[in-house]
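Note that one protein chain is taken out, while the other chains of the complex remain in position.
Per-chain residue numbering starts at 1, and chain names A, B and C are given in the order in which the chains are listed.
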Amino acid sequence: MTGVAAGTRSRELVIDLNSDMGEAFGAYRMGPDAELLQLVTSANIACGFHAGDPRTMEATVAGAVAAGVAIGAHVSYPDLVGFGRRQMKISADELVTDVLYQIGALEAFARRHGTSVRYVKAHGALYNDLVDDETLAGALAEAVLTYGSGLSVLTMPAGTSLEVFEKAGVPVVLEAFADRAYTPAGRLVSRKEPGSVITDPAAVAERGRRLALGEPIEARGGEELRVQARSICVHSDTPGSVALAVALRESLTAAGVQVKAFS
Amino acid sequence: MTGVAAGTRSRELVIDLNSDMGEAFGAYRMGPDAELLQLVTSANIACGFHAGDPRTMEATVAGAVAAGVAIGAHVSYPDLVGFGRRQMKISADELVTDVLYQIGALEAFARRHGTSVRYVKAHGALYNDLVDDETLAGALAEAVLTYGSGLSVLTMPAGTSLEVFEKAGVPVVLEAFADRAYTPAGRLVSRKEPGSVITDPAAVAERGRRLALGEPIEARGGEELRVQARSICVHSDTPGSVALAVALRESLTAAGVQVKAFS
Amino acid sequence: MTGVAAGTRSRELVIDLNSDMGEAFGAYRMGPDAELLQLVTSANIACGFHAGDPRTMEATVAGAVAAGVAIGAHVSYPDLVGFGRRQMKISADELVTDVLYQIGALEAFARRHGTSVRYVKAHGALYNDLVDDETLAGALAEAVLTYGSGLSVLTMPAGTSLEVFEKAGVPVVLEAFADRAYTPAGRLVSRKEPGSVITDPAAVAERGRRLALGEPIEARGGEELRVQARSICVHSDTPGSVALAVALRESLTAAGVQVKAFS
Partner (left out) sequence: MTGVAAGTRSRELVIDLNSDMGEAFGAYRMGPDAELLQLVTSANIACGFHAGDPRTMEATVAGAVAAGVAIGAHVSYPDLVGFGRRQMKISADELVTDVLYQIGALEAFARRHGTSVRYVKAHGALYNDLVDDETLAGALAEAVLTYGSGLSVLTMPAGTSLEVFEKAGVPVVLEAFADRAYTPAGRLVSRKEPGSVITDPAAVAERGRRLALGEPIEARGGEELRVQARSICVHSDTPGSVALAVALRESLTAAGVQVKAFS
């Protein structure tokens, strides 16, 4: 391998793995956080609006720091009983202030452990709503920018929100989903449709490898689709998530891809 | 003015006025915040556990910054329907993490407005419980110290908690109450007893002047009592609170006391 | 006046006045409930989802029973911080069960005072969403019917939900708004538009009289509009609501209209 090629190639051969973490609440458990913290490089940590409570946040941040995993605020609509999965029509001002509150709360635990919140990722219904809602995207951008700590936004390469983030000067990190079917337009196939979620570890591993290498994946219908991504999302709330993450990680390593946080 | 006398006297002639702020919630209002922000020098801002929501926190911080008022986190037990006025038996770990969460959430709004949280004051039942509970005091100290921003604790000069704070190395700022009756031992007379709350502006003003000058006040029963204080608490949730604050402020100014934040 | 005409007329000369009640929460107050309970005949009582807590519900039910006012469950989306004013996309199953929960909780206080919940009225965003959403209307109908106590639904004479209620066999009571501007199609003019809310007591009183007598009112643009109504809603959360209710009640009495609960 020559120097130049290696250099170019090494830039492409880095990927982050992010996963939702800290979604326990009080006496309730959710997700195999301890196992996943050994496999991923970025932890999207719930901040109390859809899941998470101060004890869970503290334990999750402590675990992430111990495992060398970067910390992001997994911000949500205020809907604990709905786990943040239900659309709510909130105003831009409500989103700005709800996001600031959540980032700040998580930052307290990060500070305690000598680190800081590095990025923001929207959760559930808010994640989906943001993609094509410029008002919400503008509000998220405002929260992130006025918080003032160089936070980036982790989101998918689709929708009108990307331009909003770009214009506002918010650093964006793109992510892809190795275990979800895509439409030819680069959108996720709704979970309600059959085949929308891929559960075979080998298939997920292969798809993740392609995403990391910048190779096209197969969209629904058979078309080739290129999804630009600096991070791959590893779901934590599905059975078998650890096995998927293990398979994905092995596949990436075998392909010479370095798994490393983006932040 | 000679050096020593001036030095001694100028130290005594400075007092802070603190008041509970931002206790609105959603559609609900509480307290004449706008008026009080023109009169006090430190704002104890609710963080969502007994009162306050992200919009209220944002507006209160913005108002405090505009008025040059210092910002403190008014931390509480998690009891919105009880307004934080009911005792809860929570563990030290629960208090540490609940306090970190609240400080962090408020800090986000402070950051947005170019300032930072300067101190922590416990609210309601937690305030009372802390005075003589060394476990809770230790937990508050741990939260404040591990947050790591030079925060001080605003509390009254009574109980075993003071020694806990001192040993832990937490800066303590003492406060007195110009509108409350004291026992000869320096405790507040329970609100359930007649005469426990002083509502006459002239009486409050005179009491505040004495507290600021380090002169003794009259405890219940007639005994003289000296209450050491760098700050005087101005209640916001009682009718006539603005008139009391105005009278107190005028009395302090007339006595040559400078009203100035401690932080 | 002939016998038949008198009979017909006396049926028309009865109107109910309904008002939102019990919207306090914990330490927070909302609305002049005590005064309004002397003026209205049906109380839409908050059940804890947008406002209200068990103490408030108990006190409001006790007050309504003492004043001879009928009790209805004012059911809402679960959004305390948003006061139920924000749209949420909840499923039919979620609405059925949320409504059952709220009716049942209120019924406990009604039972304690020897009465029962007589009707259901949706609050805020849910009220608006229901008018044209057949799925939500079907869910409300299912909740009301399976609760099994002869409950009626109080709503406005507009939208596709009326047919859903009718087909399901849910008794519907129609209401009008004496203090709101109407479009020629019988919809309320959005609160965001100027002139949408009428605050002049004389105008509200005259409009209420017309509504009670079945006479047309003037819609926005000047057209005549007939609004069928067995009840008139008296807002409780606006300044001057008591004065409006007094003026409305006097106008109705002067016109020979009997103010009487529909249930």
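One rule holds for everything that comes next: a contact is a pair of C-beta atoms (placed from the backbone, for glycine too) under 8 Å apart; a residue touches a chain by one contact, two chains touch by 3 or more.
Nothing here was measured: the structure is a model prediction, and the numbers come from that model.
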Quiz item: Just one of C:M57, C:M88, C:L136 or C:A247 touches the chain that is missing; which is it?
Solution: C:M57
Quiz prompt | Candidate in contact with the missing chain, chosen from A:V81, A:A202 or A:A243 | solution = A:V81
Quiz item: Which of C:D33, C:D98 or C:D133 touches the chain that is not shown?
Solution: C:D98
Quiz item: In the whole complex, what residues of chain C lie against the chain that is missing from view?
Solution: 48, 54-55, 57-58, 93-94, 96-98, 100-109, 111-112, 146-149
Exercise. Spell out, residue by residue, where the missing chain touches chain A.
Key: 25-30, 51, 53, 80-83, 85, 237
Quiz item: What residue numbers in chain B mark contact with the hidden partner chain?
Solution: 78-79, 81-82, 86-90, 94, 125
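Convention: only the chains that are shown with their structure count from here on.
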Practice problem: List the centre-to-centre spacing of chain A and chain B in whole Å, with centres computed as mean CA coordinates. | Solution: 41
Quiz item: In chain C, which residues are in touch with two or more of the other chains?
Solution: 81-82
